[in-house]
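Take a look at chain A:
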Amino acid sequence: MDPLEHAALSGTDEAAMAAKAEDSPLAMALLREISAALADYLETGETAVIDLKSLPMLDADRDALADLLGEGEVTATLNVAGESEVRETGYAGVWWVRHFGADRKLAAEQIEITAVPEILLAHRDDIAAAADRLAASLKTDPPEPMTTLDRDTHHV
Partner candidate 1 sequence: MTAVDLLALARGPLFQIALVIFAAGVTLRIVEILVIGRRPDYAEARQGAVLSGVSTMFTRSIPREGMFRRNPFVIVSGYIFHIGLFVVIFLSAPHIEVWRAITGFAWPSLPTPLVDFLTVASIAAMLVVLVNRMRDPVLRFLSTFQDYLVWAATFLAFLTGYLAVHHMLLRYEAMLAVHIISVEVLLVLFPFTKLMHTFTLFMARYYTGATFGRKGVES
Partner candidate 2 sequence: MSDGRTLGQLLAQRGVSRRAFLKYSSYLASLMALPPAASRAMAEGLAKAPRQSVIWLSFQECTGCTESITRAHSPTLEDLIFDFISLDYHHTLQAASGEAAEAARHEAMAANKGKYIVVVDGSVPVGAGAIYSTIAGITNQQMLEETVKDAFAVVAVGTCAAFGGIPHARPNPTNAMPIRRLVKDKPVINISGCPPIPEAMAGTLAHVLAFGNVPELDSHGRPLAFFGDSIHDRCYRRPFYDKGQFAESFDDDGARKGWCLYKLGCKGPVTYNACATLKWNGGVSFPIQSGHGCLGCSEPHFWDMGGFYKPVSAPSDEVGPLAAIAVAGGAAAGVAAGLVHRAAKVKAKAAHTTVTVDDLEKTS
């Protein structure tokens, strides 16, 4: 089903939506793109990424898009080379991903259309390394878990 229709049916005030569409044509255009990408995903399994940072977005456009997409059930904060934030929107399969650099400065901002954003998954190589480490630590007693603090000491 078209997500716009869905939103209308699920009780979003149609007049409010129309007002927003007038406020931010960009947000409406993005919504249509997201809708098409969702349909593609269901049909072919092809995931999509929309890079918000490369668009000439004003704060108003961002707010309008956030309002239109709504909130989902999942919010994840990652601590990887600075902070990152993954939020599910009100539409399943549509994720709002924000990567921060230093001083919580926005480094990348994307809408991902996928079952779960790849960055949340543990990479096979990391799992393999973890398995080795865990196995090794079981041989020597007591096991020493690695803390996340270690990664801050890697600097040049």
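Following the convention adopted for this analysis, contacts are C-beta pairs under 8 Å (C-beta built on N, C-alpha and C of every residue); 3 or more make two chains touch, one makes a residue touch a chain; residues count from 1.
Basis for inclusion: all candidates are chains of the complex that A comes from, given by their letters.
If you're wondering where the values come from, they're calculated on a predicted model, not measured in any experiment.
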Q.
Just to confirm the interface: in this complex, chain A touches which of 1 or 2?
A. 2
Q: Could you please specify the touching residues of chain A with respect to candidate 2 in the complex?
A: 47-49, 51, 53-54, 78, 80-82, 84, 97, 99-103, 105, 107-110, 118-119, 122-123, 125-126, 129, 146-148, 150-151, 153-156
